[in-house]
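First, the structure itself, so that you have it in front of you.
With one protein chain held back, the other chains of the complex are shown just where they sit.
A and B label the chains in the order they appear, each numbered from 1.
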Amino acid sequence: MTDALTLVSLLLVAASATAAVAVRDPARQALVLAVLGLALAVLFTVVQAPDVGLSQLAVGSALTPLLILLSVRKVRRRGQHEGGDR
Amino acid sequence: MNGWLVAATVLLAAGFGPVVWGVATGPLERRVVAQNFGTSVVCLVMLLLSQAYVRPSYVDLALVLAVLGPAGTLVYARLLADDLGDDPPHANLLTVVAASAATVIVVAMCVATGPGRATVKLVLIGVLLVAGNVIASRALAGGFPGAGASTRD
Partner (left out) sequence: MSRRMRMWVLATGGLAVAVLLVAGYARLPHFGGAVHPYGERAVSAALARHTANVISSVNFDLRAFDTLGEETILFGAVLGTVVLLRQTRDEREVPPAPAEVAPPVRRYALIMLPVALLTGLYVVAHGQLSPGGGFQGGVVVATALHLLYIGADYRALEKIRPVGTYEVGDAAGEAAYLVLGVAGLLGGSAFLANTLLPYGTFNTLASGGTVPLLNAAVGMEVACAVVVLLARFLDQAVEIEEDNGSAMGKES
């Protein structure tokens, strides 16, 4: 049963990591990245590395999305300004 | 053979597999709902894993996720309010499913743990998780009405 659990979490990490690369829009990518972080946290816990899993959860669940979305907002606002000037 | 481990594997495969699909495809509304539901699923998986491995300290992962996960969804609800504004996602059914699953798992673990400080912690995690999930769903369905492009909050 341990092998099955490891296999399932590895597959989930592979699937969500592929999706994180394949999705092109940064806002949507941030969402996939959050889910990838959750999958990674499960994988780390399954291979008995809860410290690493906790780091992943702490950084990935709120901090990384906030940084990405703030950057997206800044870039979009700059785009709007430049669009208005021309 | 360990029942908790089986439960964790089944929950991970049946609950988180669709979440990965839901977040990778489809409109933005569906993706945020999938992310919010995924937080609940993984929090419950962490609880089951701590019971399966007989490591009470692994519960801390579920605690941190129950605290930060809904905060993460609120970040999306706040900063993507413009994009979600036209057709805010309503996922009442999914919220009810997550809340009932959380209740069942937390109660089962409390029974298995017996009275003590560990049980109080489990109940706290359960309450934080359910409350956070409900609030995050409500926020996605229109919790930030004025956070549009016109206001710079």
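Heads up, the rule we're going with is that contacts are C-beta pairs under 8 Å (C-beta built on N, C-alpha and C of every residue); 3 or more make two chains touch, one makes a residue touch a chain.
Note that the structure is predicted; figures quoted are calculated from it, not measured.
Trainee: Could you tell which one of B:Leu63, B:Ile105 or B:Leu129 touches the chain left off the display?
Mentor: Touching the chain that is not displayed is residue B:Leu63.
Trainee: Can you list where subunit A touches the absent chain?
Mentor: Listed in rising order, the touching residues are 49-51, 53-55, 58-59, 62-63, 66-67, 70-71, 73-74, 77-78, 81-82, 85-86.
Trainee: Determine and list the subunit B residues touching the chain excluded from the picture.
Mentor: Residues 57-58, 60-61, 63-64, 67-68, 70-71, 74-75, 77-78, 128, 131-132, 135, 138-139, 142-147, 151-153 of subunit B touch the chain that is not shown.
The rule is simple: only the chains that are shown with their structure count from here on.
Trainee: I'd like to verify one number: the distance from the centre of subunit A to the centre of subunit B, where each centre is the average of its C-alpha atoms, in whole angstrom.
Mentor: Chain centroid spacing, subunit A to subunit B, equals 15 Å.
Trainee: State the interface residues of subunit B toward subunit A in the complex, per the touch definition above.
Mentor: 1-2, 5-6, 8-9, 12-13, 16-17, 19-20, 23-24, 28, 31-32, 34-35, 38-39, 42, 45-46, 49, 53, 55, 57-58, 60-61, 64-65, 68-69, 71-72, 75-76, 79-80, 83
Trainee: Residue numbers of subunit A touching subunit B in their complex, please.
Mentor: 1-2, 4-5, 8-9, 12, 15-16, 19, 22-23, 27-28, 30-32, 34-35, 38-39, 41-42, 45-46, 48, 50, 53-54, 57-58, 61-62, 65-66, 69-70, 72-73
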